[in-house]
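Rather than the whole complex, this shows some of its chains in their spots.
By letter and in written order, the chains are A and B; residue numbering begins at 1 in each of them.
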Amino acid sequence: MPFPDLVHPAIDAYESAVQTPADFVQFWASTIAEARALGGEVSMVPAQTTLKLVEVFDVTFPGFGGHPIKGWLMLPRERSRKLPLVVQYVGYGGGRGFAHEGLHWAVSGFAYFRMDTRGQGSGWSTGATPDPVGSTGQIPGVMTKGILDRNDYYYRRLFTDGVRAVDTLIDLDFVDAERVAVCGGSQGGGISLAVAGIDDRVKAVMPDVPFLCDFPRAIRVAGRDPYLEIVRFLAQHREKAQTVFETLRYFDGVCFARRSKAAALFSVAMMDDVCPPSTVYAAFKAFAGTEKTIVEYEFNNHEGGGPFQDRQQMEWLSRRFL
Amino acid sequence: MPFPDLVHPAIDAYESAVQTPADFVQFWASTIAEARALGGEVSMVPAQTTLKLVEVFDVTFPGFGGHPIKGWLMLPRERSRKLPLVVQYVGYGGGRGFAHEGLHWAVSGFAYFRMDTRGQGSGWSTGATPDPVGSTGQIPGVMTKGILDRNDYYYRRLFTDGVRAVDTLIDLDFVDAERVAVCGGSQGGGISLAVAGIDDRVKAVMPDVPFLCDFPRAIRVAGRDPYLEIVRFLAQHREKAQTVFETLRYFDGVCFARRSKAAALFSVAMMDDVCPPSTVYAAFKAFAGTEKTIVEYEFNNHEGGGPFQDRQQMEWLSRRFL
């Protein structure tokens, strides 16, 4: 059947049962503080491209553990004053790709940064950032990498990278620190929810069919990877379910949403069997920011709104920041 | 097996057996002449977007039969003199999409036009152009639409639209008629080969994993649609093979390649089971233009070089035209 999850009106009644851990705020505060304390170097090297209308910088900044994280920074070549900033995080398996693979934010007049994803960047776009940390036995992919301990879990490092990217960019002289947005699709949406839940300097968040929300339901409803990596892990490590769910509470978009203070533009697709719509709505309902909107695509799977939603985001954020 | 077709060195020895019809030039000359004779209106309406660095026009021009064909024209907003022109044709099933879905040519300083594909534009990007012509019984898709008569074949109309797009743009005052390039991936590559074979005003052609080349081999080697639409047609209309192959000779990229006078940058993927590499090499070998280069991707299927090849194209054409 095309609809893999609840539909209206049943989906309207659903709320996530995930409980925010008592030490959730402290866990993330200390995690970010440790990363900041480690410091590390930032480099911004002008990139050689044919892209005349924009300036491109190959950026390296220190993420979790001070590990060097890459990203592309793009700016309109002609600019007169401080620019609003959009930081984009990338979907599962991909990397920052080439600068020319995502131009619409810079062309719309934003300072735009696309952060690379540590240890991924080989599946559908190239990355250049290692994840130097290993793992206990895992299912191929990153969903179960270090999942037996919240301090070792892969997404602890990746979410921290996301906050550290904002740290790196917000103080640049051409960036207006009052106009900072984060966005991303799927995993990128999950990261953006996390960053907007941790870091109040983020004023707008645009999660597109976000992943990493409401894990206990998500892994029981999703019909395809990557959530199913966790199912396969539990199918083998039959005695580890409690440990796994305990770890995941610290990384759940629902918990981050409950703490966010930004304005939000979500999207959700009702035929999405990668990020089931009930889990996206769960995060949306929990979202505690100043303002929130969700665009629903009834007949789409995980491609969601695609370029329709990009257009929505450009219009929504341009109205707000330009 | 990953390689669906010949590999080196066997592929080096392969040449297409397709014979150019005796009246090939005349067929296309009269086809184009008829379309031009019908005339029709051109409209260029500024589009409302957030894309500050480029100007976007929603263009309608008369294609085959005088039918209205859509496209996006994008220009760097700041420009001082005539611009080189890149016309891009779209892959099978897609349409022109939104303007913001392809910005790299305009951002690189080119006048850029993305032509819509009549009657397609629903598969993976949206289109807005009808094909008002019907067909004898056909396999879903356009590969066998009107295939029993070369005058009725779908691609007669589409290739003509491609030439008429050049007609429309080349005389605009901000376009330099001496620097016109056409490009496209897959079906877009096939159209660009056709246009570059018909119209000598085209100085550069960049077919990326081109489709519609060396039909007799292609339909016997391809492992996936759309070439297999023709196989399924012949599986049902068991007595029509000769008629079908006779029609296809007038639309074969190999025949167009033999007549082209442009410079060319091809790409080919050795694991491509949609557009088998021997058929791409067949067109490349036959290509009679002033200069030709091919980039081979050994480990790719039909995605080919993707953004790597985009970068190659931008560099190759910028060196040539800027």
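Couple of notes before you dig in:
Quick note on the criterion: a residue touches a chain if its C-beta (ideal position, glycine included) is under 8 Å from a C-beta of that chain, and two chains touch if they have at least 3 such contacts.
These numbers come from a predicted model, not from an experiment.
Summary of assembly composition: all chains derive from one sequence, 2 are present in place, and the complete complex in the structure file consists of 6 copies.
As a convention for this text, only the chains that are shown with their structure count from here on.
In terms of their C-alpha centroids, the spacing between chain A and chain B amounts to 37 Å. Those residues of chain B that touch chain A in the shared complex are 49-54, 76, 78, 97-98, 100-101, 103-104, 106-109, 125, 307-308, 310-311, 314-315, 318, 322.
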